[in-house]
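For this depiction, one protein chain was excluded, whereas all remaining protein chains were kept in their positions.
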Amino acid sequence: MAETIEIIEEEFAAEEKQPRDLADLSRAVEALIFVADEPISTRALAEVLEEERELIESVVEELAGSYEERRGGLQIRQIAGGWQISTRTEVHEDVRRLLKSRPSAKLSLAALETLAVIAYKQPVTVPEILEIRGVQSASAIKTLLEKRLIVTKGHKETVGRPMQYGTSKEFLIHFGLKDLTDLPSIEDFEDLVSP
Amino acid sequence: MAETIEIIEEEFAAEEKQPRDLADLSRAVEALIFVADEPISTRALAEVLEEERELIESVVEELAGSYEERRGGLQIRQIAGGWQISTRTEVHEDVRRLLKSRPSAKLSLAALETLAVIAYKQPVTVPEILEIRGVQSASAIKTLLEKRLIVTKGHKETVGRPMQYGTSKEFLIHFGLKDLTDLPSIEDFEDLVSP
Partner (left out) sequence: MLAEQEQYSFDFHKETAEIVAESHDELKVKIGEFAGPLDLLLYLIRQEQANIFDIPIARITHEYLNYIRMMKRLDIAVAADFLVMAAQLIEIKSKMLLPRDPMAAEDEEIEDPRKELVDRLLEYEKFKAAAEMLYERSTIEHAVFPRGTIETDEHNAEVNATVFDILTVFQKILARHKDEVKMEIHREEISLADMIRNLRTRIFAAGELNVAEFFESLETKRELVTAFVAVLEIVRTESVKLLQRKTFADIILKAENSG
């Protein structure tokens, strides 16, 4: 009799630290991605849920896949080093009609060129950008700073200690990039330019 | 016969738009509920989608039912005369833990102003910050201390020996600065101001 009781107690103790089942984890992950106001990384999810990163990774991927399969109005995607729920491109016209939003003011050609140089050459200084573009980029840089697409990256330790610039997290979000390695390599553009 | 076909074709052309299939409507409805800042009413949805209210009503109910069935982390619920996507009660604990653990990356404008004054004028006392900002900064200073962006720098040897504040090592890390001389000066951006 005493033996039986012991066994039951052990079972109870084991139950207390039973791992959460996958459906439960997936539920939690979905809710957390929804609530986070910025793309949330696998690491942050794992920390909040106190689970292994690898496990969370597979749960998120499974969840993103299920959204994909369902083909509803929403998607879970990887952006700026994290996961985010957003609408699908297919419904953008309806969404735009609701938000009465026009495609947000786009960047000028000068700003786009400057941003391309900064993205590929970061950290990069104003004189270095001038060297590549052949034209002053001051107002473009100011616009990019104001739009938070670029950030300062400290002074360069050369004569005059010029300020260096690099791209921001907003840059990744704005251009739908997972991270900087998601940018196509600059050499890839070589084939496109004049023969 | 040929005439009849023509007439039918004309009728089709006259119809402004072909009715959307239900899956398509459901996708749009889901996206609209998701992006709306407030619970969105069936009427508003019907207006944006240019469909009959009754049809939209049944589409939303069907969609809410499918969320219910799936038992994921989110639900579509009717609230304040509209529809809203929110997290399920089951996951509230995880959500609360996330909100608590939120990275201290964000600062209110008051905190940012106070931090700016401290960064550029350090070591600086509370009366000196008041003098510059023109408003009390007590709670901002408390926030900055809690976020470890500033530290105390001893008492100033004047009347009342007020406490002095300066920026911390975390401040440097947070803003990607090597050291305090790396803080941008007005001159660094001078070239950007002129058009």
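As written, the chain order gives the labels A and B, with residue 1 at the start of each chain.
Keep in mind that, in the parts below, a contact is a pair of C-beta atoms (placed from the backbone, for glycine too) under 8 Å apart; a residue touches a chain by one contact, two chains touch by 3 or more.
Since the model is a prediction, treat every value here as computed from it, not as a measurement.
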| Hidden partner chain, touching residue among B:Leu107, B:Val126 or B:Leu145 | B:Leu107
| query | What residue numbers in chain B mark contact with the hidden partner chain? | reply | 31, 34-38, 85-86, 95, 99, 102, 105-109, 112-113, 115-117, 119-120, 132-134, 175-177, 183-186, 188-189
| note | Logged for chain A, residues touching the omitted partner chain are 34-35, 37, 84-89, 92, 95, 99, 102-107, 109-110, 112-113, 115-117, 119-120, 130, 132-136, 145, 148, 151-152, 168, 174-177, 184, 186, 189-190, 192-194
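Everything below uses one rule, namely that only the chains that are shown with their structure count from here on.
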| message | As a quick test, compute the distance in whole Å between the mean CA positions of chain A and chain B. | response | 15
| remark: chain B contacts chain A in the complex at 23, 26-32, 34-36, 40, 44, 48-49, 71-74, 85, 87-88, 90-91, 94-95, 97-99, 101, 103, 176-178, 181-182, 184, 188-189, 191-195
